[in-house]
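Notes follow once the structure below has been shown.
A single protein chain has been omitted; all remaining protein chains appear in their positions.
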Amino acid sequence: MSEHLSANPLALSELFSAPRDDCGATVAFVGTVRNLHQGEAVDGLHYSAHEPSADAALARICDEARARFDIRELRILHRLGALGIGDAAVLLVCQAPHREAAFEAARWALETLKQQVPIFKQEHYVDGASTWLDGQSLVTSSSPDS
Amino acid sequence: MSEHLSANPLALSELFSAPRDDCGATVAFVGTVRNLHQGEAVDGLHYSAHEPSADAALARICDEARARFDIRELRILHRLGALGIGDAAVLLVCQAPHREAAFEAARWALETLKQQVPIFKQEHYVDGASTWLDGQSLVTSSSPDS
Amino acid sequence: MTVTVEAYGKLIEIIPQPLRLDLPPGRVRDVIAALAEQFPGAAEDWPRVAVARGADILPRDAAIEPGDVLALIPPVGGG
Partner (left out) sequence: MTVTVEAYGKLIEIIPQPLRLDLPPGRVRDVIAALAEQFPGAAEDWPRVAVARGADILPRDAAIEPGDVLALIPPVGGG
């Protein structure tokens, strides 16, 4: 599909590479589907994406994290399609010389992912209802360089 | 050996259990041996512990993390013995409903581990020298309840 | 000129696919204005719908070319 998007179940082993000799810290994050969202019993989710811009945005987040933080490696994989409770929606692995930067980069990347990547979440509830979750608008009025 | 101490190589799979339905976030940390410490080329490490108090301190950290943060699960495993570059010294896995608490609990537990657990690190350098690293003294003048 | 418009996220429930739009040469904001007129049911949403061309999210003042394939990107929320 794309480098950072997968229609298949995610396994952390896909992102874990051998530890780098110059890194003392590896932080991994797995975001899974919870059985409850704002008090409603969740049955499952469906993630869709505008893949060209979503994949580019995820690649940009990885690059920018490597520039902003003292880390050596940051990888992100986001699941698309239908997910049940407990299924992994997003995986992230970060390697850094020291743990502070690894944790900070991981949190920054996840926060930025939520704000900037064209991925859309439809939540299905146990009572049969479903909702497209609202999120962050990507509208900008003018080009950065205009 | 003990619940939280292991003389054998650590594998993250020992700590990763199936995601809990009530948790949306799993944070994992792997601390590995770096090839450099304060400018010196490191050849390897040796960790030793006073096992009864070290195991109890690690159990207490896991319990206290569950009380201080909105998390459901926190596990820690620390390696003892001789480690080479890239070998895992400490593993931590934390599950929580939301990612903020999972990250905060993981960082707090690692920081507290360094301060409170009777584990001793001897570093061996490429030039043949070795050093016992200094750390945090556990001396207290009087009992908390005296 | 003619552009093709692809809907994403919740907009797939409002905008029939594929959608061809005929409109005078213009900018992203003109495409959004044309869609808002054609699909007034999503009126409150249009100011928050971004437009992508390929991997790029276009600002409102970006020029549109004949034949462009434009993706409508409602508010995002991955992770």
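In order of appearance the chains are A, B and C, and numbering begins at 1 in each one.
Methods note: a residue touches a chain if its C-beta (ideal position, glycine included) is under 8 Å from a C-beta of that chain, and two chains touch if they have at least 3 such contacts.
Computed from a predicted model, the values in this text were never measured in an experiment.
Just so you know, the chain we are not showing touches B across the whole complex. By the touch criterion stated above, the residues of chain B touching the omitted chain are 31, 47-50, 52-56, 78, 89-90, 110, 113-122, 132-143, 146.
The working rule: only the chains that are shown with their structure count from here on.
Set against the C-alpha centre of chain C, every other chain centre is closer than that of B.
Here the CA centre of chain A is 25 Å from the CA centre of chain C.
Chain A and chain B have Cα centroids lying 26 Å from one another. The set of chain A residues touching two or more other chains comprises 31, 110.
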